[in-house]
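Missing here: one protein chain of the complex. Every other protein chain is in place.
First chain written, first letter: the chains are A, B, C and D, and each begins at residue 1.
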Amino acid sequence: MRKISLDKLDQLFAEISSKSALYIPVDTAAGAKFEKYDGTKKMSDALNTVRSAKDFFFPQTENLVDFKVEGKTIEIKETVKEDEDFVVFGVRACDVKSFEILDRVFLADPVDNFYKNRRDHGIIVSMACTRPAETCFCQTFGIDATAPAGDIECHKTTDAVYLEAKTDKGAKLLKSLNALTEDADASAVEAQKAQTKEVFKKLPLAGLDASAFGDGKTNEFFNAPEWKTLSESCLGCGTCTFVCPTCQCYDIKDFNTGHEVKRFRCWDSCMYSDFTRMAHGNPRLTQVERFRQRFMHKLVYYPTNNEGIFGCVGCGRCMAKCPINMNIVKVMKKLGGNK
Amino acid sequence: MQVNEFKPLIVAFCCNWCSYAGADLAGNNRLNYPAEVKIVRVPCSCRVNPMFILRAFQKGADGVILCGCHPGDCHYTSGNYYTRRRMALLFSMLDYLGIEKERTRVEWVSAAEGAKFAATMNDFVEKVISLGENKRLEDLRCKK
Amino acid sequence: MQRIGVFVCHCGTNIAATVDVKAVAEALKSEPGVVFSTDYQYMCSQAGQDIIKNAIAEHKLTGIVVCSCSPRMHENTFRKTAAAAGLNSYMVEIANIREQCSWVHKDMPTGTEKAIILGKAAVAKVSLNAPLTPGESPVTKRALVIGGGIAGIQTALDIADAGFPVDIVETKPTIGGKMAQLDKTFPTLDCAACILTPKMVEVAQNENIRIFSYSEVTDIKGFVGNFDVTIKRRARYVKEDLCTGCGACTEKCPQKKVPNEFNLGMDNRRAIYIPFAQAVPKVATIDPNYCTMLKTGKCGVCSKVCTAGAIDYQAKDEFVEEKYGAIVAATGFNPISMDKFDEFAYSQSPDVVTSLEFERLMNAAGPTAGTLLRPSDHEHPHTIVFVQCVGSRCSSCAEKGKEYCSKICCMYTAKHAMLTRDKYPDTDVYVFYIDVRTPGKAFDEFYRRAVEDYGVHYIKGMVGKVVPEGKKLKVQASDLLANKQLHIDADLVVLAAAIEPDKSARPLATMLTASMDTNDFFTEAHPKLRPVESPTAGVFLSGTCQGPKDIPETVSQAGAAASKVIGLLSKDKLTGNPCVAHSDENMCNGCSTCANVCPYGAITYQDKEFRMPDRTTKMRRIAVVNEAVCQGCGCCTVACMSGAMDLKGFMNKQIMAEVDAICK
Amino acid sequence: MQEIKREDLIAKAAQLLADGTVDRVIGWKKGEFDYDVTPAVFTTKEELENEFVWNDFCGANFSKYIKKEAEKSESKVMAFLKPCDTYSFNQLLTEYKFDREKVYVVGVPCNGMLDDSKIKESASGISSVTEENGKVVVDTLYDGKITLERADVLAERCANCKSKKHAAYDELLGTEGEVLDSKRFDEVEKLEKMTPDERFAFWQNELSRCIRCNACRNICPACTCEKCVFDNPASGVENKAISDSFEEKMFHIIRAFHVVGRCTDCGECSRVCPQNIPLHLLNRKFIKDINGFYGEYQAGAEVGSRAPIVDYTKEDLEPSEAVERGEENA
Partner (left out) sequence: MLNKTERQKEQILRSSGVNPLKCMRCGKCSGTCPSYDEMEYHPHQFVYMVETGDIETLMKSDSIYKCLSCFACVDRCPRGVEPAKLVEAVRLMAIRQKDANHLTPNDIPALLDDETPQQLLMSAMRKYSK
C-alpha cells in the first residue's frame, strides 16, 4: 500500500494527467460529476456522482458507422477507433461493481468492440466510502463499500489518501507514481474501515434482503398482482434507467446529416413505450409490464442468466432521482416480504 | 473584395399568395438579390412550424426569414396574425437563449412589393454575413 | 420508392441564359428516385408537354418535377399534362428557376448552382407526395336568408328568380326591416314605402320564397352545401293561414296602451297588432306581454270578433328543421342607445329625438300622420337643430359610442333638413357637422342643394350641450369657422345616432362559426376581393351586418350575395381543394387548439372508441376536419402540439425534406 | 409545516369513500424516508390510515394521475389539490382531457413544499426531517440534528408562489388564500439583462446536462399528447437520446413552445429534473412575454379561456419589436 498526503493530491493528478486523460469527480451546481482534470479542478467529497461512471465505457450515444450516399452509391465508413488510455479516479464500490455487471453483457460473445476497447484502455481508481447515505443499500448485494477494489483501491482519511493496486494495470500505474507516494501499512485504514462498517449496520436500509429474488424466480414474481399497484405512480420517464450504473439497454438509430447517414446507438429505457418496439408494436403493452421488466431484469432475469449475480448495485441513485419516488427498494420490500 | 468570402445559407419561407408572388415580381422586374436565398413555398405564413425554422438551422442554414401577407391582407384572413404571435414569442425565446436575433426575421411582403422583396433579401443577407457562420444553433453532425 | 422524372425548361433564353439547363438536368439525374431527366426549349408548349406525357408512359413515372417558371404560372398546366398521361395531378412539383433564379441572378455558375438546389428540393418534396383527390360533397339546393329587411328581401328575390327555393327568417312579425320605417330616401327622395312595399309583396307572392316571420334561427349544423338549420317559429297566437289581415281584432282589442315599436314608442298600439298597413305577411300577432287573455285568461275579445277563427290562445313555439346549401346573413342594424349621451338631454326631453324617430315624425303613417310636431306638446317646431356624428367616430369610450363612421348620417340628415325646409319654410334648420361625407352618385349635389336651395344652416362644429329650459331646448355649440360659441333656442333637436349591428348577429355568427370584427360586424372572406362572402364557406353577407351602408349599396351587395349563392346552388357537387388539413386520429389529443385557430370553423370534434394496446377500449375526443370547408392554410398544423394535424400537399415531412435538400 | 392536518385529510377522504361519493382517492403515500412521498390511489380507510401522508414533501402534481384515473372507470375519483395543482386541473379541463364530473376535488391549502435536494446540500445521512418552532430539523447519521431555516430549503416554485387561492374545487378544507404578488419573473429578468453571449453561455451550461430522460415532459401536466413528436419517428424530430448540443436546444425550445399559453407555471419540470436544469426559466420567459405583449394571462385560472397563442389582435406587436422589447427590459 502506498500513501500520499492530501496536500500533494494535486501533484498526483497532475502526474497522471500528464500521461493520460484523467477524470475526477468535481462539485458542480447540479451535484457531483466526473470531469476531465485540467490542473485546477478539485476532487469532490460527495458520496457519489449524479450520473454513474458507466458513461466511460458505455456512453449515452456513440456513433457506430457512417454511410455516405453519393448519387446512387453508398460508401460505408467505420468509426471505431483505438482509444487512448484514461484513468477514472474516485469510483465508488457500487459503480466498480457495476462494471462487472456490464462486462457480463458486453464482453460476452459476441463481444462489443466499442465497449471492450474502452474497457481495455480504462484504469479505475476506486475510493472507499466513509459516509454512506440513507439511500445506500449496496450491502444488500454483498458489496463492501469499504473495499471497493478496481484497478487501484483508495482510502481517503483526514490527511492522506492510501492507494493499493488490485490488478496488474493498477500496479503499473501506481508504480509510475512512486516518486510522489510513500509506503504505507495496510493497517492504517483498518480503523476507518471498521468504523464505516459500523455505520453501514445502522443505515435505514441495512436490513434489506434480496434473497427472495434471484436465479429461477421468474414464475414466482411474474404474475404478482402487486406490479399493478407498484407501477401505478410510474410516469414512464427514463430517469431511473439513465442514472442507473447497470442499465445497459440501447437502441440503434440513423441520423441523416444531409451529406451522410450516421448510425448511432443510444441508451434506451424499458420504461419507454417504444422500447423494443417491433412491427406489431411494443411487446409490453402498458406501463405495468414495462415497470415489471425493469425490476424483474435487475432482480430475477439477470441473476438467472449470470450465476445468481443481481443486476443492481444498491447505489441509491434511482431513489434520489425518481420524480415520484418509486424505486427498487419499494419494489423489493413489497414483493420480497421485507418488513 | 474579401478572400474566402463567407456565403451564408438563407432559407426563406414565403406564403403562396403574397410573398411568393412578391418574389416572382422581383424576378419579373429583374431585381437582383443574393443567390444564397432559397425560397420554400408554403400556403400561408401560418403553416411555418417553429420546428421548420430550427430544422433549417440544424441542417446548416445561417439565417431563416419568413415572409407573409401584410397583417389584415392574409388570404386566409387571419393566418399571419397567428404567425405574428408565434414568431414574436419564438424569436424572443431564441434571443433569450443567446441566439443572434438577426438570424431570424419576419417580413410582410405583398404581391406588389417585388422591390421590397429584393431589398429585404439584400438587407437580410448582408446582416447574416456580418454575423458570420451560425454557431449557436448548429448541429455539429451536419457540418461537412 | 417513387420513380421521378425531371424536366428542365429553357424558356427560350429566359432560363437558359443564366442557368446551364443541361447541367441541371444532369445533376438531378443522380438524386434518389430520379429515373429520367431531360431539358427542352419550352416545357409548357404542346411539344414540351408531349415529352412529359411520353416519359410518364415510357419510364412509368410516379412523380414529376418541372424546373421552369413560377408555379403560379404553369403549375396547373403541368398538372393537367400529368393527369392526361394518367398520373395523379398532385404528383407534380415545380422548381421555380425563372422568377426566383435566372431572372434575379446574373452569372451562369451561381444560377446553375441555385437551380440545382431548387430542383433537388422539388425532387425531395415530390418523393414524399401522395396522390390527392379532391373531395366531393352534394349541395342542397335551397338557401336561407336570415333577416327580412331590404338586404334580405333583395337577396331572396334574386335567388328565387334564378329558380332556387329560399327561406327568409325574420324575427319581427313582418318583413321590411328598417327601410319600412323610413319616410323618403336619398338622394332621389322616393318614398321608401313606394319602392319597398312592392318588393315585399313580390316576396310574398314568389313561389320559391317562404317567409318565416316572427321566427329565429336557433341552431345551425353542417357546412357549405349541407347546412342543417333549426328555426324557431314563435307563437303568434294567430293562425297565419287563416288570418285575413282584416284588422278587426286590432281595432277591438281593449288593451290600448302598448308602446308601438314601429313608431319607436312615440304612440301606442293594441296587444293584438299588425305592425303597419303593408306588412307582409299581413297577419295579426298577439303580444303575450300585454294580452289580458294570455296573462289572466279573461278577455277573448279578438277571438270573438275574428270571423276567420284565426285566434289560437293555445299556440306554442314550433321548431322547423330544414336543410340549406347556402346561408345569407342579413341581420341589419339598429341606432345605438342615446341614454348615455346626457349632454344632449335625450333622456330628459321628449323633444330630443333620434333621426329614425324623426323619420316617423315626418312619415304620413307615423304618430303625427306626417305633420311635423314636437312630441312633447304637439306644437310645430320653428327652430330645429340636427347634430351629426352622435356616437360615431367616438373613440374615447366604447360603452357610449362607436369608433367607426356610420356612413349614412350625413346624407339622411341632409335629407331631413331639406324636407323640413321644403315642407315648413318658416323653420330655421341648423346642422352641426364635423365633416360632411358625401361620396356617392349624386350625393354631394344633394347636400349642396340643402345648403344652396333650401337654406339649411350648416355649421362646422359640434354641439356641446343641450339643456331643456321651459319649452325650449338651449343648444350650446361652437362654430369653428366663425370661432364663436353659439347659443340657439331650439324647439326640436335631432340626433344622428350611430348605427350598430343588430344584437342577434353575434349569436348567429357563433352558430355559423363565421368571424366578426370587434364591432360585431361580420368579417368578409377578403375585404377587397371577396366582400360578400364570409370566411366560412357557404355563408354570405348582405347589407349592414357587414358594415354601415345605405340603401343603394345594400341592394347592390344583396344582389352580389345572391349571385354568389346562385353560383353555389347551381352546382350539383362541390369539389374541394385537396390540399386540406387532415388529423391523424391515433395521435389527436382532442384538445381543441386547432379549432381555436381555424378561420373557417372546419374542425369539429367527435368521441371515438379506440382499441388500446392492452386490448381495452377507450373513448377519446378527436378532431375531424371537414374537407369541404377547410381552405388549406395550415394554421392548425402548427397549433397542433402532437403533430396529428397535417396539411395534404404541404405535409410537415415534405417541407422538412425541402429544407433538408436546400441545406444539404 | 402545513396548516391543515393529515388526520383532517384522511377523515375527509374516508367520509367520501364511505358515503359513496367516490370510490378512489388520489393522495400521497409515505415512502422509506420522510421525504420520498409517492402519489398513489387509495380505496379504503385502512389504506389511508396506514400509508397516507400529508407533509412538507407532498409537492407532486396529480394532473397526470387524475387524467389516468378519470379514464379508467365510470365512477368518481377524489383528488386532493393544492392551489397550484388546481390551475393544471383547469387547464386539462380546458383541453377536454377528462370529464369534470368524474373527479371530486378537495382543495387543500398549502404552506409551501420543501425541496429535499436543498436539504441534502446541508445534510447527509438523513434519518428524519421534522419541524420544530417553524424551523426544519434534520436528524442525520453523522452530524446529529441540523436545524435549517424553512425559507432556505423551500422549493423554488414555493418561494415564488403565484397563488394560494384555488382555481377549482368541489370542497375546500381549511381557509382559502389569495393570489400572490410573486417575484417569479425576477430570475428571467436577470437573464434578460445579460448580454447575448452570457445568456448563451448560461443556457449552454444548463442544457448540456440534459440526459433526455423525459422526466420533465412526463410529469408536465400540459404534456398530455397521445404521442409526443419527440417519440414519433414520423415527426422528423424524434430523438431518443441527445447526440448533439443542438438537440438539447431543439427539445427544450419546442417543448416550451408547445406549452406556451398552456403552462400554468406549476414548476414540476424543474422539480423532477435529475440534472437540476432550471427548466421553469424557459416557461416563465414565455409567460412573461405573453403578459408583456398581449396582456396578463394565467393558464388554468379559468376553464375554457383562450390562450394568447391561439388568439390575436390586429394591433399585435411585430416579432422584431418583441425582440427589441426584450432588450429594452434589460
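Here is the rule we go by: a contact is a pair of C-beta atoms (placed from the backbone, for glycine too) under 8 Å apart; a residue touches a chain by one contact, two chains touch by 3 or more.
Please read all numbers here as calculations on a predicted model, not as lab measurements.
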{"item": "Contact set of the excluded chain (shown chains only)", "value": "C"}
{"item": "Selected residue (touches chain absent from view) among C:46, C:314 or C:483", "value": "C:483"}
{"item": "Touch criterion as defined above, residue of C:288, C:350, C:370 or C:464 at the omitted chain", "value": "C:464"}
{"item": "Positions on chain C contacted by the hidden chain, ascending", "value": "343, 389, 393-397, 401, 432, 434-435, 460-465, 476-480, 483, 485"}
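Just so it is clear, only the chains that are shown with their structure count from here on.
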{"item": "Chain pair, B-C or C-D, that carries the greater number of C-beta contacts", "value": "B-C"}
{"item": "Centre-of-Cα separation between chain D and chain C, whole angstrom", "value": "45"}
{"item": "Rounded Å distance between chain B and chain D, as computed from the means of their C-alpha atoms", "value": "36"}
{"item": "Geometric centre distance via CA averages, chain B-chain A, whole Å", "value": "47"}
{"item": "Where chain D touches two or more other chains, by residue", "value": "229, 236, 243, 309-311"}
{"item": "Contacts with two or more other chains, residues of chain C listed in rising order", "value": "597, 639, 652, 656, 660, 663-664"}
{"item": "Touch list for chain D against partner chain B, complex", "value": "188, 191-192, 196-204, 229, 236-237, 243-247, 249-250, 253-254, 256-257, 260, 282, 285-286, 289-290, 293-294, 308-314, 316-323, 325-327"}
{"item": "Contact footprint of chain D on chain C as seen in their complex", "value": "586-593, 596-597, 605, 618, 620-621, 639, 641-644, 652-653, 656"}
{"item": "Interfacial residue positions of chain A with respect to chain C in the complex", "value": "69, 71-72, 256, 258-259, 281-282, 285-286"}
